[in-house]
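Remarks on the structure that follows.
Omission of a single protein chain aside, the complex is shown with its protein chains in their original locations.
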Amino acid sequence: MTMERNEKSGRAAGGTGRYEPYSYFQLMEVSLRELLVEKGVVTEDAIAGAMAAMRARGPERGAAMVARAWLDPAYKARMLANGSAAAEELGFEVPGLKLIVVENTPETHNVIVCTLCSCYPRMLLGLPPEWYKSRPYRSRVVREPRIVLAEFGLRVPPQVAIRVHDSNADMRYMVLPMRPAGTEGWSEAQLAGLVTRDCLIGVAVPTLPAARKSAKPSPRKPARSKTPRKPNKSRKPRKS
Amino acid sequence: MSAVLEPMFRTGDRVRVRKAAPLGHVRTPFYIRGHAGVVERICGAFPNPEELAQQRDGLPAQPLYRVRFRQKDVWPGYRGSAADVIELEIFQHWIEA
Partner (left out) sequence: MIERSHHDMGGQPAGRVKRSEHAYDDWELRVDAMMMLLTGVTGMKKRMTVDELRKNIEALPPADYDKMGYYDRWVISLTQTMIQRGVFTTDDLARKLAEVEHRAQAPKSPKLAAGAGKKRAPGR
């Protein structure tokens, strides 16, 4: 067994250490899965297939839609009218997703949250970051969005209205950020490279690489990764 | 009875969320109950999640509205611009008739 001690979950199980080196919840996962397979409800192949499909989803899909919208006003209009159809138009399958794309303008900045659980356009963008699911983000961004965004290093000027979207029911949301100045003549792929996951949630805006370097450093250095959702073999797991 | 209820409100209508505390699973956050806003769009109709959570079909489907609320109306002492808003999805059965 190569498994390492799972301290956090082990404590949550009651602190007896009874299940170590596994967490109680990992044993529950194995139990649930084996029972479902024995009862003929799911197969291991179907689970592996669903995992692979989720790993293939990611923020670069949303970034591709944004870049297309920046270059093609007709596509942008279709995307604002029906986000899911616009995703499918670029070849991204989004079964069950009802996507609403909300557009940043010089007058309005949008930011997405789910206060009740952690709803996220996962069928397009993959699984959400840890902080999106955290109590501080879910609790505070609805009530003090300007302060929370400032904690992310994004200061929204007072003359720009903030529009918070609580994904509390059946729709899911993605932000269409503004195209940064100085990108005239850029290719679609170059433009897509500017659009991070955080831009699609609305806690960041696209900036040019030079501007990023000269930007004021945030108080604590965050672990920024473009692909936090892919725990593939070559990557060391990060502590959360 | 049809499996889908007809919308009683239109985009631009001012609506108020019921101030209720039902048992069980609900998708109307506590913080927005009792507040009034304006219908931004109609999202379609969806089975009632309160019934879906209890293993029933949730029909007839409830019209679902995106409602825009002014932050200054929702939060006492809100710190931000008067133009700041928050938008949520409100099922028809959560809107005061």
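Letters are used for the chains, namely A and B, taken in the order the chains are written, and counting of residues starts over at 1 for each.
Simple rule for what comes next: a contact is a pair of C-beta atoms (placed from the backbone, for glycine too) under 8 Å apart; a residue touches a chain by one contact, two chains touch by 3 or more.
What you see is a predicted model; the values in this text were computed from it and never measured.
**Student:** Could you please point out the chain B residues that touch the chain left off the display?
**Tutor:** So the residues of chain B touching the missing chain come out as 21, 23-25, 29-32, 49-50, 52-55, 75.
**Student:** Please output the residues of chain A touching the missing chain, sorted low to high.
**Tutor:** Here the touching residues of chain A are 1-9, 11-12, 19, 21-23, 25-36, 39, 41-42, 44, 46-51, 53-55, 95-96, 113, 115-118, 123, 127, 129-131, 133-143, 148, 151-152, 166, 220, 222-223, 225, 228-231, 233, 235, 237-240.
Going forward, only the chains that are shown with their structure count from here on.
**Student:** Using CA atom averages as chain centres, what separation in Å is found between chain A and chain B?
**Tutor:** 25
**Student:** Going by the contact rule set out above, which residues of chain A touch chain B in the complex?
**Tutor:** 98, 100, 115-116, 142-147, 158-171
**Student:** Enumerate the contact residues on chain B facing chain A in the complex.
**Tutor:** 27-29, 31-32, 43-44, 46, 49, 64, 66, 71, 75, 78-81, 83-91
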